[in-house]
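Apart from one protein chain that is not included, each protein chain of the complex appears where it belongs.
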Amino acid sequence: MQLGMIGLGRMGANMVIRAMKAGHDCHVFDTHAEAVDGLVAKGAKGSTDLKTFVDGLDKPRAIWMMVPAGAVDAVIAELTPLLDTGDIIIDGGNSYYHDDIRRAGELKDKGIHYVDVGVSGGVWGLDRGYCMMIGGEDDVVARLDPIFKTLAPGVDEAPRTPGATGEPSTAENGYLHCGPNGAGHYVKMVHNGIEYGIMAAYAEGLNILHHGNIGKTTQTTDAETTPLRNPEYYQYDINLPEVAEVWRRGSVIGSWLLDLTASALRKSPDLANFEGRVSDSGEGRWTLLAAIDEGVPAPVISSALFSRFASRGNAEFADKLMSAMRFEFGGHLEKKD
Amino acid sequence: MQLGMIGLGRMGANMVIRAMKAGHDCHVFDTHAEAVDGLVAKGAKGSTDLKTFVDGLDKPRAIWMMVPAGAVDAVIAELTPLLDTGDIIIDGGNSYYHDDIRRAGELKDKGIHYVDVGVSGGVWGLDRGYCMMIGGEDDVVARLDPIFKTLAPGVDEAPRTPGATGEPSTAENGYLHCGPNGAGHYVKMVHNGIEYGIMAAYAEGLNILHHGNIGKTTQTTDAETTPLRNPEYYQYDINLPEVAEVWRRGSVIGSWLLDLTASALRKSPDLANFEGRVSDSGEGRWTLLAAIDEGVPAPVISSALFSRFASRGNAEFADKLMSAMRFEFGGHLEKKD
Amino acid sequence: MQLGMIGLGRMGANMVIRAMKAGHDCHVFDTHAEAVDGLVAKGAKGSTDLKTFVDGLDKPRAIWMMVPAGAVDAVIAELTPLLDTGDIIIDGGNSYYHDDIRRAGELKDKGIHYVDVGVSGGVWGLDRGYCMMIGGEDDVVARLDPIFKTLAPGVDEAPRTPGATGEPSTAENGYLHCGPNGAGHYVKMVHNGIEYGIMAAYAEGLNILHHGNIGKTTQTTDAETTPLRNPEYYQYDINLPEVAEVWRRGSVIGSWLLDLTASALRKSPDLANFEGRVSDSGEGRWTLLAAIDEGVPAPVISSALFSRFASRGNAEFADKLMSAMRFEFGGHLEKKD
Partner (left out) sequence: MQLGMIGLGRMGANMVIRAMKAGHDCHVFDTHAEAVDGLVAKGAKGSTDLKTFVDGLDKPRAIWMMVPAGAVDAVIAELTPLLDTGDIIIDGGNSYYHDDIRRAGELKDKGIHYVDVGVSGGVWGLDRGYCMMIGGEDDVVARLDPIFKTLAPGVDEAPRTPGATGEPSTAENGYLHCGPNGAGHYVKMVHNGIEYGIMAAYAEGLNILHHGNIGKTTQTTDAETTPLRNPEYYQYDINLPEVAEVWRRGSVIGSWLLDLTASALRKSPDLANFEGRVSDSGEGRWTLLAAIDEGVPAPVISSALFSRFASRGNAEFADKLMSAMRFEFGGHLEKKD
């Protein structure tokens, strides 16, 4: 089918390439001419002029935006006057699902359909395919099925779950219509919240192994430090790259994130290229906001998020305050190391 | 090579079967005659008499114990008088690595070698192979390499990590000599701690999705309850079995535990067979003890462990106390539902 | 000075009584005639008719609302048409500070001033005085100073902080103008978040003591349960009411909440009147939302909030899922107790 793509960064461009390989008719738009040219060279129709791009599409149009979350509203504002009743705008970025609900309402008044798609797969999606979580009206989402099917990994990417028989569901192909508008990004948001928790679980465990030789170093004993009572239990110099590797086969904790961990540790066992300032790009925060609104405990996901906050120095004032209290009640001076 | 196996439960029996398929000479012991007979019928030599079993093995013997952690010391006590200098005892169960260090020391005085092997793979190992983390003396572990290689999944179980070339390491085959005695169970312990964290991350996230329709129910507004300010954001009836399925292909959070989650939810979307009393079998606790000794933060793993404790009702007194305080300072009565 | 009070529940009525004792001219309104009559008998002027109440006040009026957070907007809507430019509305309830900012903006257009006051002290405030955190315009807050000073505990309620000399600040008297509109409830919100954390700290600690005799009970040993390795360390039957009492004098953790804990445990050492379903009334949630927006780690406050969520059964689906995973990978059945 025909698809228009706005935003030809790494994600958008790769999705177009994957779609064209499957024979879809792709039209592309970006303000950067090189990005457009690159895809035109691969068979897309392209323009750096939005109106030209829109006019080149058959009605009802299907236009997929793959732009930063912060830019979506501006793109929609520019795009809407050029569209006609029945056209579809798809937001494949990392929007907050609250925004999806608002936008769908605003566009509905103009007769334009809105579909929110949470996309996972990152830089690997071109080859692996993209996992897509979709929110929108039933018939509109159904109309886009050929595109979703192409972009998704397909059922062969993983063994079928025991009990799954017959024609694979779309979920088994790697895409799912999760519900009305916002549902796609809502599910994707929670997906990322889970991702935070899993990443932190590996990171904590490997950090514990990393300190497994602490018994080899001389322990300070003073009023500010509790001595290690049993240094004989902490005499291990664990080879972390090899540990990450061994867990990849046959263990209960095998995962794609573990594969990536093994890759990172193979490149640099001490991760010297990183300072440990871990960014968060919103979804983890939003997952927690939802948990709090719903009254659902999320101690693991919150711990993972707060670890990121702390990694960027945001606990500093709290830490100073605890040291200050210790000084007040016990005259304890901070140890400088 | 020749291997003696003590303990023919699900794990031990399956390991023997996997070893025999690869041509190893397996001798088995169990106090349950049927367990022994079952494997004898498949080609093992077997006995329900420990001395007969031991005497049937060539020296230096290699005897693998696959018994509950609580029974290991008793088995060793019974076994040791029957052994000779140079024999090897392998503990493949879930021992605490502190015990490994103690046992290795005790057995060393008698000229007997001890090897600790943390085994992951559970009921699936027969087919998938077992991931093994090994602690012990270099030459002793090396002597057992043929058995480890057979029991392990092998390099083909997962794509090689980018950058890995040449002859696959043992880790790439699914087994790793992690260090001196205790190192095997130490790494396996942390492995399970990570497992707790990952499981809880999925569980929390899916629970958040499970409550995604909370805005559809009428909200109580009273002094004890904060009303949901934006019920319009919580109108989603998410199909959890399908969500678990869609995440299995192409997403960042694909994993074997997710595969199992999809399987469980496919069988029963509301998990009606479970009450939610989650057991813990030691490794998560020990992982935390190590983190605390090492001074390493482990908020995710601890949160996961504490959630299990709470699931079994162990927070009850603390909860009563918080209600009691609320009554004292504000006259707040508990809401019965 | 003259003060109008709307809402004569426990808090509002007591505040009026405290104000009248200090000679303030109090006018009261409530839809419940008995509530009005009770205070009229003590010297207030009162009405069950809002217009009569408003007309009885001198301009510019100062009207304090002490109504449930959920009712504030309705009261303001009814009240506003009766007011004149320059009048002041004070919200002394538990409003979300976002609402304060909105209301202040709306009222400003009508020439009416809005002051938000977070009040701590609960049922004890009549005697102890009320701790007040105030948000609003400088001159408006200053105009209300006589009332704040009367309602506050006064400097003698606690020893002055070392270094504090001269005329006590309003903070030392127990009330503080924290900033522009919303600042009062913002500080009060965080105050309550801290309260959640402190309450949970006591509750956890006392729960640990409560289980200090776990070594006296026979321990199950099975594949689902790790045995207690050192039961000799858990042979203590701790007298919790006495422990709470002893900590009240001379210890680092003395506090008003501990006083209340001692009181609750004295009444009932096993807290049999409580089930342990701990309510939360909003401020803890909002504190976390602020922490997340600000990127500030709040692991203690979030843990305390999530414990309350879990105490009400909201972790159930997550717990079932963890049990289901354990069944899938290891065939583990849930232990029913």
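Chains here go by letter, A, B and C, matching the order in which they are written, and residues are numbered from 1 within each.
Here is the rule we use: a contact is a pair of C-beta atoms (placed from the backbone, for glycine too) under 8 Å apart; a residue touches a chain by one contact, two chains touch by 3 or more.
Note that the structure is a prediction, hence the values are computed from the model and not measured.
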Of the residues C:80, C:263 or C:281, which one touches the chain left out of the display?
C:263
Applying the definition given at the start, please give the residues of subunit B touching the unseen chain.
252, 285, 288-289, 292-299, 302-303, 305-307, 309-310, 312, 314-315, 318, 329
State which residues belonging to subunit C touch the missing partner chain.
97-98, 101, 120-122, 125, 128-133, 152-155, 157-159, 161-164, 169-176, 178-180, 182-183, 186-187, 190-198, 200-202, 204-209, 211-212, 214, 228-230, 232-239, 242-243, 245-259, 262-263, 266-267, 287, 290-291, 293-301, 303-304, 306-307
Quickly run down the residues of subunit A that touch the omitted chain.
10, 68-70, 96, 122-124, 199-200, 202-204, 206-207, 210-211, 221-227, 229, 257, 260-261, 263-265, 268, 271, 273-282, 285, 299, 303, 307-308, 310-311, 314-332, 334-337
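Note that in this section only the chains that are shown with their structure count from here on.
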Cα rotation angle, subunit A onto subunit C, in degrees to the nearest 5, is 180
Please tell me whether the contact surfaces of subunit B and subunit C are same or different in residue numbering, using the over-half criterion.
same
Quick one: report the Å distance separating subunit A from subunit B, using the average Cα coordinate of each chain.
28
Cα centre of subunit A to Cα centre of subunit C, whole Å, reads 38
How many angstrom lie between the centres of subunit B and subunit C, each centre taken as the mean Cα position?
44
Subunit A, residues touching no fewer than two other chains:
252, 293-299, 303, 306-307
